[in-house]
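Only one protein chain is missing; all other protein chains are in place.
This part shows chain A:
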Amino acid sequence: MNFMASKQPENSLLGPESDSQRTLYPYVTGTSVVALKYKDGILMAADMGGSYGSTLRYKNVERMKAIGKHSLLGASGEISDFQEILRYLDELILYDNMWDDGNSLGPKEVHNYLTRVMYNRRNKFNPLWNSLVLGGIKNGQKYLGTVSMIGVNFEDNHVATGFGNHLARPILRQEWHENLSFEDGVRLLEKCMRVLLYRDRSAINKLQIAKITEEGMTISQPYSLKTYWEFSAFENPTQGAVGSW
């Protein structure tokens, strides 16, 4: 009874749906998320930018959200898909709460659920265009994992998405150690975010750091990092360059 059935050419290799039902490319995207385990839980950092292609269009996008009592989710990639994932998780946590039996979903369970969702969407060639970081702590057990848009998932002591994998993780591999204090953890994250700010063109200088511990989740107010641009190579950069303006 669908009067506006989508037309497909006869030689199409597509399944029942036509192309317009599938995600082909992302539109409004967030850049890297970086996270690490520390003494009391998980620390996660992400900037507040939503890029529209090469334009830094939205500057107040919160890319990290608390999930239930025990988890924290950060996302890079398509912002609308992140919002959809939050809706799925909202329903998941609601049904979990309604049992009212003293149990609640922990970060490991939420991570597994997200992996299933992402992988199944990828198999239908209609991915949620996100790289997700899921961290949390339940009954003293810290957990930090990541899922990509094709369903690749793993857990580690420190994770990052996008450019963070190339720029931040090497720093973390050198300098991360067990039982970091809160101050050391924040300092380490800020070091990573500063490198990303200098080198990732879609990063903006307005970030939040979120922490999750047994007591719950807190997220900092947006703030900016101090940067240094007085390198001599940046002074009069076009001197001696032929034909530049």
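Here, contacts are C-beta pairs under 8 Å (C-beta built on N, C-alpha and C of every residue); 3 or more make two chains touch, one makes a residue touch a chain; residues count from 1.
Rule of thumb we're sticking to: contacts and distances are computed from a predicted model.
The listed choices are "Sodium/hydrogen exchanger", "Leukemia inhibitory factor receptor", "Proteasome subunit alpha type" or "V-type proton ATPase subunit e1"; the UniProt protein name belonging to the chain that is not shown reads "Proteasome subunit alpha type". In the complete complex, the hidden chain is touched by one of A:97, A:123 or A:220, namely A:97.
Think of the hidden chain as still there; on chain A it touches residues 87, 91, 94-95, 97-98, 100.
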